[in-house]
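Below you'll find the structure I mean.
Excluded from the complex is one protein chain; the other protein chains are retained at their positions.
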Amino acid sequence: MVAEVELIFDVPRFEEKLIVDALRNMGLNIKLTNVKYSPLTWGEAPAPLSLIRTISMQRAVYSASLREAVGVKTINCYRAILIAGDKILTLSELKKNGIPFPESLVAFNPEAAEKAGEALGYPLVDKPPIGSWGRLVTLVKDHQALKTVIEHREFFQSQVIRTHLIQRYVNGGDRDLRILVLGEEVLGGMRRIAGADEWRSNVARGGKVETIKLGDELVELALKVAKVIDGEFIGIDFFEENGRYLVNEVNGVPEFKGFMEATRVNVPEKLANHVKLILRK
Amino acid sequence: MVAEVELIFDVPRFEEKLIVDALRNMGLNIKLTNVKYSPLTWGEAPAPLSLIRTISMQRAVYSASLREAVGVKTINCYRAILIAGDKILTLSELKKNGIPFPESLVAFNPEAAEKAGEALGYPLVDKPPIGSWGRLVTLVKDHQALKTVIEHREFFQSQVIRTHLIQRYVNGGDRDLRILVLGEEVLGGMRRIAGADEWRSNVARGGKVETIKLGDELVELALKVAKVIDGEFIGIDFFEENGRYLVNEVNGVPEFKGFMEATRVNVPEKLANHVKLILRK
Amino acid sequence: MVAEVELIFDVPRFEEKLIVDALRNMGLNIKLTNVKYSPLTWGEAPAPLSLIRTISMQRAVYSASLREAVGVKTINCYRAILIAGDKILTLSELKKNGIPFPESLVAFNPEAAEKAGEALGYPLVDKPPIGSWGRLVTLVKDHQALKTVIEHREFFQSQVIRTHLIQRYVNGGDRDLRILVLGEEVLGGMRRIAGADEWRSNVARGGKVETIKLGDELVELALKVAKVIDGEFIGIDFFEENGRYLVNEVNGVPEFKGFMEATRVNVPEKLANHVKLILRK
Partner (left out) sequence: MVAEVELIFDVPRFEEKLIVDALRNMGLNIKLTNVKYSPLTWGEAPAPLSLIRTISMQRAVYSASLREAVGVKTINCYRAILIAGDKILTLSELKKNGIPFPESLVAFNPEAAEKAGEALGYPLVDKPPIGSWGRLVTLVKDHQALKTVIEHREFFQSQVIRTHLIQRYVNGGDRDLRILVLGEEVLGGMRRIAGADEWRSNVARGGKVETIKLGDELVELALKVAKVIDGEFIGIDFFEENGRYLVNEVNGVPEFKGFMEATRVNVPEKLANHVKLILRK
């Protein structure tokens, strides 16, 4: 092993470039691995620590698992990426640990999904357990609209995409709070508000961001979420409803461009410093 | 909770019917949950123990996770089903624990897959990480054939199905040993031999079975595999090559019809008894 | 050639059984070809006339084209099945021949589909050009709902299914008139009315049927539709709006079970007789 830290990626975004710069500024020796062009093995690893930064969640899970298998420290570990990457597994871990989220049901088939809609009432939110940037996350206003969504979803080949996570639409569901956690520290938080002609607050969908001040309750909750899924560097989205925080989703390979703009926190520098501390231990 | 044990299924097979009979013979009160018709919730569970028996691996993982979230004992737990259900995650856990398997590479893209083929040589076996009954598991004889497989696979929508697990073709790869583990006990083993006009030994593909006597080495290895993935009731497929055992695949919701015929072991009775012992603890 | 008429099918329905019985009663020698089990060739054909009755529209088109290539008379010919099987091609042939249909637009991409929605206003109907029994035919009430449909549709692999045929929702769009044409004759007509909890009138979706008396205008229009697509045995669906008939869809391999119940017309006997007359010419 000649490198100190490996960056595993597929499509390098702005974030990955910032991370590389920050690691280099810290004097760290980096190995860049683009998994689109090189097969991975369960053989010797190129560095004692791997940062997992592929856009594809599945590639991230697999890359982390292969590295961990040969003793590499990964950020994040595959368990964190896998659980954060699957909204049903996320909710199960939250439930197990008493962390609140909106009332939710899971349906594997059209008949079950229709029953879930009846049980929950409208409006509701229907989403597949896997997917980024709010993809296929649908605000459903009535039974006829749910049937349309079910019929379209049923056509997909993937059993996972055909699975329905059906959730109560939270009051103020067009905005949420994104918190970023690194190790034991909460790096900051921002409010995301859906843009015009869109109810989802994702930055990739035109959501506007503004920094927020974090109270103790939210800080503790964010650290707890990170802890129960073994997340070391993760993003957490909260709804705020009647003064109560509900977890919406967790992100195991967080983007942080919008976050940096809103909060002025130098995320890649924080991350590089965190890596250096681990390596120096 | 009125029931003592819940059976979660989607399409009831011969195996599920035998399990229900065995549980009833044991005097246990059963709740049958067909997840195709009923949504699942993170609310109260119908029984303190759930047997997870859906044909769909994803449904099994989700069902188990929802039950565990509210304190239910599951057989198998979602971690075991998930790891066994994904051949890449399986190998990572095996590697981490020093359990041998055939030389393998992982490729996410055509270019990486071609390189993996060159690195490993031919014949080789190419499979997606997910899938049952040997589906899309391909014996690849030369580079041209690998390109054909890559080109077809690249067309699938699912990132997981587009992922290549590329493995050395083991001498005698048309036969394997299937071992069934329940709790701390190895229930028995059988050899599966591929049928005519097929190199895969899956019973669903016409593979023939015969019982085998298990040596201490194989028993210990099987128990170790079960343990590292938290498997309580699992099937393990081994290759035997030059007197050495290599794990091929692990099954987290094992079928056992062919196994019962080959070994005369009453699997459902053993399983029902195991359930009863747990409940009586 | 030993047979006088070939019946080409894939999954035999009630209708195909009735057709076989009627042909036999007429004393005709039948060759049954299940295209799921036998490859087709451009070689010698088994009979001078082939009835094309596969459920799959694509199989019907291909089967007819192969038979016509070697001089076989087909009912329907591949041009009729292909045009009837594609709602965009149907409308183009109607337009070319001055036959009225609801105001419609075609969009190949999300951006174009959103513009089509703005141009047409709401409610509207969005459907892919191919598909039976109203599959994915969606009543869209507002712009948000259209965006949901577009986003789901965009996920499909098939370019055809990603294509949007966007149509004005006709007053009384939950009912239509189904007319059956055979050769130069209109066999009868029925009204289909959408069942409870459904706006589509398809019998397969619970639509109710009742026989209707056909006026001269509708008879002439139906014969004209059949003629412009070279249809010999076809079903035509009309909307009736403000005393005006608008073509909705055309069916090139028509089901007729519900039609027989509503109209008491013996369709298979009529068809067998038609076949006999052609053969005796």
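A, B and C label the chains in the order they appear, each numbered from 1.
The definition used in the following text is that a residue touches a chain if its C-beta (ideal position, glycine included) is under 8 Å from a C-beta of that chain, and two chains touch if they have at least 3 such contacts.
Quantities reported herein were computed from a predicted structural model and do not represent experimental measurements.
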Given the contact definition stated above, which residue among C:125, C:166 or C:203 touches the chain not shown here? C:166
Touch assignment to the omitted chain, from B:99, B:119, B:139 or B:265, lands on B:139
Chain not shown: contacting residue from C:47, C:91, C:203 or C:234: C:91
Hidden partner interface residues of chain C, rising order: 10, 35-42, 56, 58-59, 61-62, 65-66, 68-70, 78, 82, 88-89, 91-93, 95-96, 104-109, 111-113, 115-116, 119, 129, 156-160, 163, 166
Contact footprint on chain B, counting only the chain that is left out: 135-136, 138-139, 141, 143-145, 148-149, 151-153, 155-156, 161, 197, 199
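Just so it is clear, only the chains that are shown with their structure count from here on.
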Chain separated most widely from chain A, comparing mean CA positions: C
CA centre of chain B versus CA centre of chain C: separation in Å? 45
Based only on mean CA positions, could you tell me how far chain A sits from chain C in angstrom? 46
Report the inter-chain centroid distance for chain A and chain B in whole angstrom, where each centroid is the mean of the CA atoms. 29
Touching at least 2 other chains, the residues of chain C are 155
